[in-house]
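Since the structure comes first, as structure tokens, the remarks are kept for the end.
Then we have chain A:
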Amino acid sequence: MIRSLGYFWELIKGSLITARHFVVNMWFHTLKLFGIKTKRRGAVTIQYPEQKKALASRHRSLQRLLKRQDLKPRCVSCMLCVTVCPSECIYVEAAEDPDPDIQKYPSTFIIDLSRCCFCGFCVEACPEDAIRMDTGKIDLAQSTRQDLIYDLDKLLK
Partner candidate 1 sequence: MESAGMKIVIDDRPVEVEEGTTILQAAKQAGLHIPHLCFHPAFVPEGSCRICLVEIEGLPKLELACATAVRDGMKISTQSPRVREARRGVLEFLMADHPLDCPICDKAGECKLQDYYQEYGLFEGAFKEAKEKRDKIIKIAEKLILDRERCILCTRCVRFLSEITKTQELGVFRRGIHSEISTYEDAPVQNNYSGNLVDLCPVGAITDTEFRFKTRTWFLAQSESICPLCSRGCNIYVDYHPGFTRIPGTAKIYRIRARENLEVNGRWICDFGRYGFPSLEKDRGDKILWKKEGRDTIMSWEKILSLLAEKLRPRHRTKNTSNIAVVANTWMTNEELFLFKKIFKDDLGLKKIFFADPRPGSGDGFLLQAERTPNARAAKEMGLELNPVNLDDLSKNTDVLIIFGPFLADLHDPSSLKNDLDKIRTKVLVSSHRSGLESYVDFILPASGILEKTGSLTNRDGLVQKFSAVCPPCGDSRPEWSVLIELAKELRINAGYYSRLTQPEVILKEMGKEIAFFR
Partner candidate 2 sequence: MACSKAWTRHVDEKILTEHFGLANLYEIEAYLERGGYRAVTKALQEMTPDGIMDEVKKAGLRGRGGAGFPAGMKWSFVPKTSDKPKYLCVNADEGEPGTFKDRYILTHNPHLLIEGIIIASFSVGIHAAYVYIRGEYEAVAQRLEQALAQAAQKGYLGKSILETGFDLDVFVHRGAGAYICGEETALLESLEGKRGHPRLKPPFPATVGLFQCPTVINNVETLANIPAIIQKGAPWFLDKGLAKDGGTRIFGVSGPVVRPGIYELPVGTSLREIIYTHAGGLKPGKKLKAVIPGGMSAPILKADEIDIKMDFDSLAGVGSMLGSAAVIVIDEATPILDVLKKVAKFYAHESCGQCTPCRIGTSWIHKIIKRMSAGHGEKGDVDELVRLASNIKGKTLCPMGDAASLPVLSLAQKFKNELESCLKDGSG
């Protein structure tokens, strides 16, 4: 019973802490509401679509495929990304390029974003620096699964 009373004191302390948060944050919110700008904000939340946080330079966002100078994909379809991909979201089909210095190019390159876990291994594995995850696109939600399947055209854009 005595132990329980100590527990009750802690309960009160706990609610005081939440109450303090409420009061302090509410105070700043109210100031804001009346147009008084203070340095402190009432919330740490960022209003995402309107306010965008600058992405870190190494942030991994939507993949893209790079092109050569002649606008062909840089990818030589070595399938190392396919090999290394832990979620098996990449599928590549190779074809023979008439240029003997290129030889191999991807006739199909599919990234299934509904499977992708954005680990970036494909970027690390690529020997040609043909795939990067630096588009900065992070709003990838789509309404159908098919829209999440990115093919060569979409990735080269």
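Methods note: contacts are C-beta pairs under 8 Å (C-beta built on N, C-alpha and C of every residue); 3 or more make two chains touch, one makes a residue touch a chain; residues count from 1.
With respect to how the candidates were assembled, all candidates are chains of the complex that A comes from, given by their letters.
Everything quoted here is computed from the prediction, not taken from an experiment.
Among the candidates 1 or 2, the one that touches chain A within this complex is 1.
Put simply, chain A touches candidate 1 in their complex at residues 76-80, 82-83, 88, 91, 94-96, 100-101, 103-104, 110, 112, 115, 127-128.
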